[in-house]
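Of the protein chains in this complex, all but one are displayed in their positions.
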Amino acid sequence: MGAWLENLAEIDWEPVMTAGRYVAGGLAMGLGAIGSGVGEGHNAGEAVDGISRQPAVSGDLTRTMLVGQAVAETSGIFALVIAFLLMFTEPVPCMEALGAYLGGGLAMGLGAIGSGIGTGVAGAQAAGSISRNPRTRGNVTITMLLGQALATSPAVFALLIAVILIFAQGFEMYTGNDLVLAVSALAAGLCIGAGAIGPGIGSGIAAGGACDAAGRRPEASTSITRTMLVGGAVSQSTGIYAFVIAFILIFFI
Amino acid sequence: MEETIIRAAALLGAGLAMGFGAIGPGVGEGYAAGKACEGVAKRPEEAPLLTRTMLIGQAVSESTGIYSLVIALLLIFLFGG
Partner (left out) sequence: MDILPDAPVVIWGLPGEGFNVATLYNSWLVMVMLVVAGVVVTRRLQRVPGRLQMTFELLVEFFDDVCTASLGEELGKKFVPFIVTLFLFTLLTSIITVVPNFLAWAGWPGFDSPTQDLNTTLSLAIIVFFIVHISAIRANGLRGWLWGFYEPDFPMQHWAGKVVGALFLAALIWLSYFFAAGYVGGFAGMDAGTRVALGALLGLFLANNVLLVIYSIQLKRVPNVPMAPLNVVGELGKAISHPFRLFGNIFGGFVIVIVISELILYIGLPPFLDLFFNLFIALVHAFVFTMLAIAYTAVQVHD
């Protein structure tokens, strides 16, 4: 049973590591494109719906849609950056580095899903809100941007963990062939990756509700924005627990 | 040898527990926050009450996330350390 575990050091990790890096890069970009794609599409759909109701404000709606989509693209761009890093940095080939790279790819790939969908939902609600009440465009756009800035933060956590896993060999971590360390790096990536999905979507829903509300009652928009920021931040608590567990898995094992 | 595999499995389990356990509470709490914003739009003068109720509701819906945190910490420090 345990024979292969003892012979880990004798395996030639060079080709395995190269293959692993490419798989990790593919995972990062492939999974990471889901969220931004769905989110931006939802945003565009709501904007088109709004224009069909209020053709007169199509210029305003298109501008708001483009701003919202630009922010919703952020998490996709994070995934692109991590995919590049995974493909073009060359670590010392070993089992732990393989675990760390696969973990980094999964972290960013899964972690970009939630924020992409969430920022898209916020943008979509903002577009709907502006089409109902075009005069509130300024208030709604500010609320949308603040909400999207908040909804991006799970993706930022995922990116941080992915970058730490990729550059960990710079801190003289993940240079050996210990199964436990390799698995803990992979687990850290999975943890923050999956853990960022829910908070991203949730804070996006909060931001969307706030955009809708700011369109209905623009004079209360300060109070609405405050509620959104507090509520959205609290809905990210579980994502932050995942971040903490990933930190523990990386630095305290 | 078996001990190595058990430790590795415990750590992987911790990551999975916290990662997937974080999805539900995140979405649920966000939903509560969105509804609270709509509530503030309907009755801006009740904003502090709405925010407080939202926070209490979120604390309750976060409890499953806290179970995940506890399980993940137990797995790491009891079986994975």
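So that you can tell them apart, the chains are marked A and B in the order they are listed, and the count of residues begins at 1 in each.
Keep in mind that, in the parts below, a contact is a pair of C-beta atoms (placed from the backbone, for glycine too) under 8 Å apart; a residue touches a chain by one contact, two chains touch by 3 or more.
Predicted, not measured: the structure shown is a model, and the values here were computed from it.
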Those residues of chain B which, in the complete complex, touch the missing chain: 47-48, 51-52, 55-56, 59, 62-63, 66, 69-70
Touching residues on chain A - with respect to the absent chain: 77-78, 81, 84-85, 89, 146, 149-150, 152-153, 156-157, 159-160, 163, 167, 170-171, 226, 229-230, 233-234, 236-237, 240-241, 243-244, 251
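By our rule, only the chains that are shown with their structure count from here on.
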Mean-CA-position distance for chain B and chain A (Å): 17
Sites on chain A touched by chain B in the complex: 1-2, 5-6, 110, 114, 118, 154, 179-180, 182-184, 186-210, 212-214, 216-217, 219-220, 223-224, 226-228, 230-232, 234-239, 241-242, 245-246, 248-249, 252-253
Complex interface listing, chain B residues touching chain A: 1-2, 4-5, 7-9, 11-16, 18-38, 40-42, 44, 47, 50-51, 54-55, 58, 62, 65-66, 68-69, 72-73, 76, 80-81
